[in-house]
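Report on the structure given below.
The complex appears here without one of its protein chains, the remainder shown in place.
Chain lettering (A and B) follows the sequence in which the chains are written, and residue indices restart at 1 in each chain.
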Amino acid sequence: MITLSDTARKPPVSVPPRVQFKRNWDKRLSYIATHAVGIALGVIFMLPLLFVFLTAVMASDQAMTASLWPTEWHFENFVKVFQKAPLLEYFGNSLLYSALATAGALLSAIPAAYALAKLRWRGQNLFFMLTVAAMLLPPQVTVVPLYDLWVRMGLTGTLVPLIVPYFFFDAFSIFLLRQFFLTIPKDYLEAAKIDGCNEFQAMYRVLIPMAKPGIAATAMFCFLFTWNDYFGPLLYTGENQDHWPLSLAIASFRGMHHVEWNMTMAATALIMAPVIVLFIFAQKSFVKGITFTGVKG
Amino acid sequence: MTSTLAEKASPSAPATARAGARRAKRRRTVLFFMAPAFLGFLIFFGYPLIATVYYSFTRYDLINPPQFIGFDNYVRMFTTEPLVGTAAYNTLWLVVILTVCRVTFSLGIASVISRLKSGVGLVRTLCYLPTLAPPAAATLAFVFVFNPEFGPVNRFLRLVGIDGGLWFNSPEMSKPALTLLALWGSGELMIIILAALLDVPTEQYEAAELDGAGLIRRFWHVTLPSISPVLLFGVVNSIIYALQFFTQAIVAASASAGTADVAGNSKLIGAPQNSTLTYPIWLYVQGFRYFNMGYAAAMAVLLFIVSSGFTWILVRQLRKSQHQEEGA
Partner (left out) sequence: MPPTTRTRRGALLVAAAAASVLLTSACSGAAAPSGGDTAAAPGKDDKLTLTVYSKFTDREYGVVTAGLNKLKAKFPNIEIKHEGNQDDDKLTQSIRGGNPPDVAISFYTDNLGAWCSTGSFQDLKPYIERDKIDLTQIPDAVRNYTEYQGKRCAMPMLADVYGLYYNKDMFAAKGITSPPKTTTEWFEDAKKLTEFNPDGSIKVAGFLPSMPFYANQAQYWAPNFGAPFLGPDGKSDLASNPGWKAMFEFQKKMIDFLGGHDKVEQFKAGLGDEYSADNGFHKGKLAMIYDGEFRTAFLKDQAPTLNYATAPAPVLDTMADHYGGGFTTGTIIAIPKGAKNPGAAWELIKQVTLDTDTLVDMANGLKNVPSTKASLTSPKLDLQPQFKTFLDIYDSGKLVANQTTPIGDAHLKAVNDFAEKWQAGSVPDLTAGLAKVDAQIDDELKQKGAGG
């Protein structure tokens, strides 16, 4: 372990100019190298998405062919897409699904995570284990009986089977929030309780404001997951096009024998646009929130 | 809280009553906080799991009532059905390889980004964008980029004299190609690791540097211990991702077979040569397309047992790290 006396014992070394020059050069090289890699990374990651955009503005017969650069630019495809499929309606459904699911997840998971992280009760660890197990469980395992259940309640063809579970138990949100809450020191809550708060008030007045970045991050995860969820809506709203969210809309441009790829890609670009905007604006708080080593301050 | 030893040794009746009232109050609080979670777990996990186990002993096509057939489905799964073994192997391959690659790759990229002095926000956004794309369309774009003849990747490789190979069209390369697809989409893990990296106290780095530790030793002794909870989360996240790998595999298979389709043609699943047939896909096809719901339920039970195994290992790891955190 380093002590002050150790550093004191090592006097500042005077460096000969040649060594200093080499050190500067090393630093510059490493700067260039790192940034070159950064640029390359950015380009590589963007490549397939660039393809999506380029295909979106191609003419129908150029899409999915060997010529990668559009010979004609059809920006009107982005408008045509709305005429071919009721994208605005689908957008409304997506928003409804994602917003309600996220709200439900936060409403149900925050108290549960609080109880798991800050209270002590018998069966606590068991339930946490069950939560982790539920998180790992592929949805295909539970899908059949659940589907049956919703069929008997007559609710298939709507978004209800997708949204309602979030108001009760969302394993991932509970897990994530519990981990966040664990990093908040107990002292603040103890202080609040000494001041006369009960557990609920402690959670509401003390923990939640302190854990805002973590809660924001969890909300973001939930929103993004439900926004791009394909399997769930396919199963539960597949039969009723009025309730389709955007993720199913991508499949709207298929003919009997072929797919209109330029339309499909245009729709893809449009589906991504809102979440990209959301991410760009929420980036700072999102990144700030997702650290596990503690909320400073 | 301020009871003395003497009081504790012989608790008086009012003290026990107070303790009992406190315990009851605590139980009520816990119940209040946990009620939705308990209920939700029972309805959306407990009940379906039990029902799935029940269905696994039946022949059921979801239209006519289930018929009890005992262990036949399980016998079939382990003896005559030829593709369930392939599907299980494919998914296990993905669980192991994809997890290792995903965590390592995300760590690597995050390290690079953490060293950037300018353009951090931009590179970060660009690396995260693929995660925001709808999985079906993103897969199609990715498969196209890797097309052996005219995709940009192989074209570029040909320029530098390397034969890129058949990527998604080859049974040997298709799973590695799918892994690359997953790496491309691992933006969210990258960002989480990046945040953790930036949180490592710089004093520890300086101290280690002064101690004469090189880059690797610094990484091993300073960085890794500090970000290990995040890495553990990354492992959990990747295992989940691999166990549930569905849409991307289906879409990539039909695209590589020359008839790209957004939803996947059931004749083309697993192309080429069933190398991309994952366990969830086969479960879905058996149950929802071949009307063999009972058999699909048996497959689901097996999947549940395997994922429980992973859960147990991970929870032990979580408990260990939790004790370490608390003890430190």
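Everything below uses one rule, namely that contacts are C-beta pairs under 8 Å (C-beta built on N, C-alpha and C of every residue); 3 or more make two chains touch, one makes a residue touch a chain.
All of these numbers come straight from a predicted model, not from anything done at the bench.
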Notebook entry, point to check: Where the complex has a chain not shown, which of B:95, B:112, B:127 or B:166 is the residue touching it?
Noted result: B:166
Notebook entry, point to check: Please identify, in ascending order, the residues of chain B that touch the omitted chain?
Noted result: 27, 31, 38, 42-43, 46-47, 50-51, 54, 59, 61-66, 76, 80-82, 147-150, 166, 169-171, 257-260, 263, 266-274, 288-292, 295
Margin query: Tell me which stretches of chain A touch the chain missing from the display.
Written below: 61-66, 84, 122-123, 145, 147, 151-152, 154, 156-157, 234-235, 238-239, 241, 251-261
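Following the convention adopted for this analysis, only the chains that are shown with their structure count from here on.
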Notebook entry, point to check: At what distance in angstrom does the C-alpha mean of chain B lie from that of chain A?
Noted result: 14
Note to self: List the residues on chain B that touch chain A in their complex, please.
What the structure shows: 26-27, 29-30, 32-34, 36-41, 43-45, 47-49, 51-52, 55, 62, 109, 112-113, 115-119, 121-138, 141-142, 144-145, 149-150, 152, 184, 187-188, 191-192, 194-196, 198-200, 207, 210-211, 226, 229-230, 233, 236, 239-240, 243-244, 246-247, 260-263, 280, 283-284, 287, 293, 296-297, 300-301, 303-304, 307-308, 310-312, 314-315, 318-319, 322, 325
Notebook entry, point to check: Any idea which chain A residues touch chain B in the complex?
Noted result: 2, 6-7, 10, 30-31, 34-35, 37-39, 41-42, 45-49, 51-52, 55, 64, 66, 68, 107-109, 111-112, 114-115, 119, 121, 125, 127-146, 148-149, 165, 167-170, 174, 179, 182, 198-200, 221, 224, 228, 230-231, 246-247, 250-251, 254, 259, 261, 264-265, 268, 271-272, 275-276, 279-280, 283, 286-288, 290-294
